[in-house]
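The other protein chains are all here in position, but one chain of the complex has been omitted.
Think of it as A and B in the order they're written, each chain with its own count starting at 1.
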Amino acid sequence: MSGRIVGQSVERLEDRALLRGEARFVDDISFPGTWHVAFVRSAHAHALILGVDKTAALEIPGVHAVLTMADLEPHLSDRLLRVALPSPAYRQELHRPVLADTEVVHVGEPIAAVIADSRYIAEDAAALVVVDYDPLPAISDCRDAMAPGAPRAHKNAPHNIAAEFDMGYGDCDAAFAKAAHVFRESYWQHRGVAQSMECRGVIAALEPMSDVLTMWSSTQTPHAGKRVLCGLLGRDEDKLRVITPDVGGGFGPKLVFYPEEAVVALAAQLFGHPIKWIEDRREHFVSTTQERDQHWDMEIAVDAQGRVLGLRGALLHDHGAYTARGVNVAYGSAAAITLPYVIPAYFLDIKLVVTNKVSVTPIRGAGQPQAVFVMERLLDRAARELKIDRAEIRRRNLVSGAQIPYKTPLKTRGGMQVVLDSGDYPACQAAALERAGWEAFHTRKAAALAKGRHIGLGVANYVEGTGRGPFEPVSVRVAENGRIHVASGAAAMGQSTKTMLAQVVAEQLGCDMSNITVVAGDTGAIELGMGGFNSRQAVMAGSSAHAAALKVRQKALHVASHMLQVGEQALEIEGNVVRLKGGDGPQVELAEVAKAVAGLPGYYIPGNVEPGLQATEHVIINDMTYANGTCVVEVKVDADTGLVTVSRVVFAHDCGRVLHPKIVEGQIIGGIAHGLGNALFEWMGFDENAQPVSTTLAEYLLMSSTEMPPPIEILHLESPSPLNELGIKGVGESGVIPMTAAVASAVEDALSPFGVSITKVPLSPPDLIALIHGASQEKRS
Amino acid sequence: MPMLNMRFVLPDHVVDLNRVAELTGIRRAGETIEIGAMTRQRDLEFSQDIADACPLMSEALTHVGHRQTRNRGTIGGSLCHLDPAAELVCVAAALDAVVEVIGPNGRREIPFAEFPAGYMSPAIDYTEIVSRLTFPVWPRETGHAFVEFSRRHGDFAIVSAAAMLLLDGAGRITRAVLALGGVAATPLRMRDVEAALIGQVASIELIGKVAEMCRDVEAVGDVYVPASYRQHLACVMSRRALETALSRAGKSAAAAH
Partner (left out) sequence: MESVAETRTIDLKVNGKAYSRPVPVRMMLSDFLRHELKLTGTHVGCEHGVCGACTILFDGRSARSCLMLAVQANGHEITTVEGLASGAEMHPLQTALSEHHGLQCGFCTPGMLTTLVELLNDNPSPTAEDVRIAISGNLCRCTGYEGIVAATLEAAGRMRASAGERS
């Protein structure tokens, strides 16, 4: 059901400026008289702050101020950033201070802000700020945090548990008691960094005539940021505006409100100068939130045919030092693990553990990659033990097409029932397997092995909850010059949001993309908004854009029919005119329609409509829509060095109706690259004192072009979601979710002659060599 | 420059040598090839003189960073930075390069074996600069190989191996060189391996055996890579480098006859 614009790979609205160097990222914004900030950050993972000596720093020419909490506190309503999502699971409050003044709990925590004429001078001075620390023992590994007598990550905390809860349904004890087989295994997925190519940044300026404080921040959630800032600074809503300019990638952490935003905004208010802070890459490693460190101890119960009877265990989630978002990542993991499969009984004990490391909040995938890794590893284990084909054991357990809509016993974090609304999971898996040549692979593998080469094939399924509600507003307005202005609370961080919204609107209003301007992420353009996260914007903002565009369309046709004296049914909108269908007849420009409904003093509005050719919609969709997919990965492993080369990726997926095929594929391929990085390269190391050991991009390895596999083979299945008018499901995180699982499955397959068992990612060459040697020693002994 | 940007080094003065034309250039001088210290990696990469006289270096250069860094990076810079995992450092060790240094007391020459004073520390005074590198030219029929293991294309090597093998008409090894980069704090010449090769009839079996001698090489460990893995790779990379060198030596010798 493609339209003329919707469903087509039209040119992106964003491209021209980006390609010509004319885009406006936050560091591209500057004003005369801007002062620059460098933060003094904690050198310790855990310490008491005994004092801060600013004297030497303040003597540097060009330095205007060195701000600590003592300087900020009189101007703030609160010392803390209370941004945690609600949950009954918290066991202690762990809100971040705006600046640390008594205790630091992770390396990189901001303590003071140096404000100077230039960043160079600010950094000179920051190096001269002397912080007197009293170091305390630090928690680096979340497992150690739970040991009896472990030091506390926060000195005065009663324990190291941030939150705990359990999740489950069915009778696990009975399921395990009657099971033919029970397999037990521990799994670990390591912490990573989002590494958007643009780091974070913020510039704030007070406009003295209007007394409006404007903050441009590379945030995914400008409306939420505005709410926090209004509260902290005590400003009225109409005296504060937050704008998300062009953003060089978000990937999750930019949805969080950060201390730096509060400090910069307050400084702009205090000094009357524009104030700018741009995060550098080394700061990104120690101050931007991270994710994925989870330890799972799991048991799976299966019958003799490999049908899953029960799943149970415990999840230890590294929460980092503070609650910067909520229990959502761990909740997302726990709620995702069973989704693709029929699992009669499930129980998970979940503990979120405080460590002296950067806070954990969602990164693309948000807990789901870990859950999929664990589930798929368990199925591979069961398949191996039962000597069932790995794809076959999945087929036996997948929710079938006939079971959809499948009401799971699970609830979302907001208490809504998880209902798998659409899709055909076994068909999706079958499509991927067929394309990948799954059936015949064993002959290729044997032939390669005969030549001393180790190749392997792996498979993983995922189901992803997308389109987190309840709404995302969109306004559509035809200006009096005929130009169509779209504004949304959705925030664009590089995922083509503006193009997506313009497509949906253009489809109803003349099909001319060049006639549409989109403002996304400006609190001055639309009052409410949620922002960009959880693969939600096409679903939520797209639905509102569709509804608003339809309303404007109906109104334009109605008014034009009065102006032209032609029945509405006979009219169409084409380009910038409303005309008789086919174009042979009277017509009126959209601009004229807009002028007509703007009204004239003392005259009727044509058609007797409400003034203004515009509409704002907040389509409410509470239930999430569930996208799914199957990934098959082929690898070759150099058993001498442990080097894994990904030689092929087949990705079959279903995100419902596709609005823009190239954008959807781009999201998937980008997610796959991210997931391959998580599987093979990305390692955010900390030593035993929780000092980070990877703080440059030479140490933290991102996927580069030479490590990518040959072009990824993407298969689209389209089961429209019944939950929204457009039939779409989110896709922004799909690519990343099954990758660690699929790669681990493939590597384990390639190394099956050695009997290697893979239970953690990333898979580094030294670890693989140790596994190969260990396994072969085990075989010998 | 990254060290400056990250404020790891805070020099009082930074002197730009880019405009000193005399420090740049590649010159074949009989059985040696002389390279000015400010000669760019890119110019070495595309130099026919280097390809002819020092193919080991040409091969190593394909692993050095990325085109944007090779366009600016110089051989003198690589050697003075003296990262033990750097490819050109390993080549200099393999070929017994001679480093010419200029200072207030004039010129002096340092054999590369004496050039590293320690981890990333060249044995030159702060008043001196490296001005020129001289590499010996090996006979055309020499088999060479530069192989390395790095996580990604263009990354510093975890372990690199540079090998040169010269055979006589009977296939007996007359000269052999094996150098390892990335294993220890400074590049290593595996002289015991070289000694075990010289005088022997070259074969895959021989190489397999001598490469194992690297198993106990002194290696450094770090948070990413344990020393034991570097020792393991030292064997694997040595074997691969020597095997490739042998295959090329065989071809050269055959072509010569």
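Rule of thumb we're sticking to: a residue touches a chain if its C-beta (ideal position, glycine included) is under 8 Å from a C-beta of that chain, and two chains touch if they have at least 3 such contacts.
Just so we're clear, the structure is a prediction, and the values are computed from it rather than from any experiment.
Asker: Mind giving the shown chains that are in contact with the missing chain?
Answerer: Looking at the complete complex, the unshown chain comes into contact with A, B.
Asker: Among A:D623, A:D640 or A:E665, exactly one should touch the missing chain; which is it?
Answerer: Only one listed residue reaches the unshown chain, and that is A:E665.
Asker: Touch as defined at the start, partner being the missing chain; which of A:V105, A:A175, A:V619 or A:A673 qualifies?
Answerer: Of these options, the touching residue for the absent chain is A:A673.
Asker: Touching the hidden chain in the complete assembly: which of A:L85, A:L528 or A:A698 does that?
Answerer: Final answer for the missing-chain contact: A:A698.
Asker: Looking at A:D27, A:D380, A:D421 or A:D749, which makes contact with the chain not pictured?
Answerer: Going through A:D27, A:D380, A:D421 or A:D749 one by one, A:D27 is the residue touching the chain not shown.
Asker: Which residue numbers on chain A touch the omitted chain?
Answerer: 9, 11-12, 14-16, 18-25, 27-28, 30, 60-61, 120, 124, 195-199, 246-249, 251, 280-282, 493-496, 662-663, 665-666, 669-670, 672-674, 696-698, 702-706, 708, 711-712
Asker: Quickly run down the residues of chain B that touch the omitted chain.
Answerer: Where chain B meets the chain not shown: residues 1-2, 4-6, 12-14, 16, 18, 42, 65-69, 71-72, 152-154.
Everything that follows uses one rule, which is that only the chains that are shown with their structure count from here on.
Asker: From the mean C-alpha coordinate of chain A to that of chain B, what's the distance rounded to whole Å?
Answerer: It comes to 44 Å between the two C-alpha centres.
Asker: Show which residues of chain B lie in contact with chain A when the two form their complex.
Answerer: 2, 6-7, 149, 151-156, 158, 223-226, 229, 232-233, 236
Asker: Hey, which residues of chain A end up touching chain B in the complex?
Answerer: Where chain A meets chain B, its residues are 123, 127, 282, 640-641, 643, 681, 683, 685, 687, 693, 696, 698-699, 701, 704, 706-707, 764-766, 769-770.
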